[in-house]
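The complex appears here without one of its protein chains, the remainder shown in place.
Lettered A and B in written order, each chain numbered from 1.
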Amino acid sequence: MASIEGTILDFRRLDQLATGGTSLHKIDARAKVLVALIFILSVVSFDRYALTALFPFFLYPAVVLALGNLPADYFVKKVALFLPFALAVGMLNPLFDREVMARIGPFDISGGWVSCASIVVRATLTISAALLLVGVTGFPEICRALERLGVPQTFAVQLLFLYRYIFVLTEEGARSSRARELRSFGGKGLGIKSYGSLVGHLLLRTWMRADRIHMAMLARGFTGEFHALQPSRFGGRELLYLLGWSALFIVLRLRNVPDLLGSLVTGAPR
Amino acid sequence: MHMADALLSPAVGGTMWAASSGTIAYCSAKVRKELDDRKVPLMGVLGAFLFAAQMINFSIPGTGSSGHLGGGLLLTILLGPHAAFLTIASVLIVQALFFADGGLLALGCNIFNLGFFPAFVAYPYIYKMIPGERPGQARITVAAVAAAVAGLALGAFAVVLETASSGITSLPFSTFVVLMLPIHLAIGIVEGIVTAAVVSFVYKARPEILQGAIEARPVAGPPLRNVLLAFLAAAILTGGVVSWFASGNPDGLEWAIAKTTGKEELKGPQHGIHGMLAALQEKIGFLPDYSFKKPAEAKSESPGTEGGAKPKREGSKLGTSLSGIVGGLITLLIVFLVGFLLKRRSQAA
Partner (left out) sequence: MSHHLVEAENLRHIYPDGTVALRDVSFRITHGESVAVIGANGAGKSTLLLHLNGYLAPTAGEVRIGDSSFTRKSLPEIRRRVGMVFQDPDDQLFMPTVYEDVAFGPMNLGLSASEVEARVQEALEQVGAEHLRERPPYRLSGGEKKRVAIATVLSMAPDILVMDEPTSGLDPFARRRLMELLKDFRHTKIFTSHDLDMVLELCERTIVLHDGEVRADGPTREIFRDDGLLAACRLEKPLSMQGCPVCGSSSEQTGNGG
């Protein structure tokens, strides 16, 4: 991961984007979460050599980006950061899968390259889906949606606390880390002993903070149960969103649309 | 190592999600029953701590590279298996959503691989067995290293199994194993040492935090059930992998089997498992093209080559024919246009 400060800023940015007021933001989180899941399942269910059949799926991230008024360059950069890993993983395929699959003009393309490209495309699609989901929904809303969709309350509430305190603890961690850096005069990285001590201190402070939070909760009448706020509506708009996208994904999964388009255009037999 | 969506088939991903969800539900119920209402804020805040701690690097002596804490074992020591599993799961969820660590389908695998093994296997059966009353730094370190290595090795092996049974990568099983395990052994040693360093620090400063964890206690009953379930899942996956190799490459098969289960002969049952799984695939009509069978078919047509050559396929099925490519380009263009127009509209609004 990048520097701590960079990561924190990134977090905050993504969190901030979720407060946008577009119509997409206003749709109930449950619908958005379910659509994202169906999207990912559809994409991932293709066989290993599917390539152009995946292209229409880019429609979903494109639409979400646009309707959610999210900054394209930010998301493209974030996805691009992850691609080298997908590529590294996919690169193994051309090594092992050398059988030629197709000829385009004078070039032989082996199955390995096709599946490698497929992996990269898949990765791009699924990662975009996840990031965009956070961008138009916000993590706390996602947690609440999950709870309403059946996730145990203990887990969902704990997720909310985690998210809430990441901001606090990453700043504390950054301060400790910076303080150490200022005293290490160019030495690279921590030795394990001083790491144990730095992280140990952070851990102890965290533990004491948890105690204080618990104190504050008790002081306001907490007895072990978390009460839900007003339930949100899952109405016609949400249903339309869910069914519309699901139907599209299923159709795109079952029919290779680019092929159809292409043969229409080129007039070639399928 | 994190699993990636790209390598995962829905069937395997779905199975692991089911396993993870089940474990989350089980652990949530357990933590709730504990009546210690400190647990929920504590879990959340320690998760945030882990998040922050993972951003602080230490240098690994002798290699010049740096590493960071995984934390699964540490959390288990601090919180106990059930709460730790939930915390690890939640950290992974945040990482998957915000940092694209692996992706959402693979999340089920990651939660299981990185959570289950340290919390329910390494900790109760290895870590707790080693230190006695009031252990010193050395014993803690040994315990932590052993547990970390075990946990990571199991996790790594799980990744291999999941990848192999997904059939998306062409990387052969045995090569993968050879790549993964030694690396993870090394990572495990470092993780164990670092975990021990933090644990010792805490033990010296505030021993009461580690009350239940350090002093050796008889291993509690329930985790056994989880372990059995895990072995069952592993057995099914192994069966799937094994059947993948079954129709060809008997040598590679023997080698892989001998290495993993210590047994030579496993021919009989696979067809049953394989057939059952294939039949299951048919039933899930939503995924008609899905290839659990294809690699096996491929293997049976070209025996003897490890890593398998695939038979030529008709170009059009894979979109690599001319019309497919043209269609693909047109599709991308349309997508881009749609996005662009919508964006203009929503910005003007």
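We adopt the following convention: a contact is a pair of C-beta atoms (placed from the backbone, for glycine too) under 8 Å apart; a residue touches a chain by one contact, two chains touch by 3 or more.
Quantities reported herein were computed from a predicted structural model and do not represent experimental measurements.
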Residue of A:100, A:179, A:215 or A:265 touching the missing chain in the full complex: A:215
From A:164, A:180 or A:201, residue that would touch the chain that is not displayed: A:164
Subunit A, residues in touch with the chain not shown (by the definition above): 12, 15-16, 19, 140, 160-161, 163-165, 167-168, 209, 212-213, 215-223, 227, 229-230
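We take it that only the chains that are shown with their structure count from here on.
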Subunit A-touching residues of subunit B, taken from the complex the two chains share: 4-10, 13, 24-25, 27-29, 31-32, 35, 37-38, 40-49, 51-59, 61, 66, 68-69, 78, 86-87, 89-91, 93-94, 96-100, 103-105, 167-172, 193-194, 196-198, 200-202, 205-206, 209, 286-291, 294, 307-313, 315-328, 330-332, 334-336, 338-343, 345-347
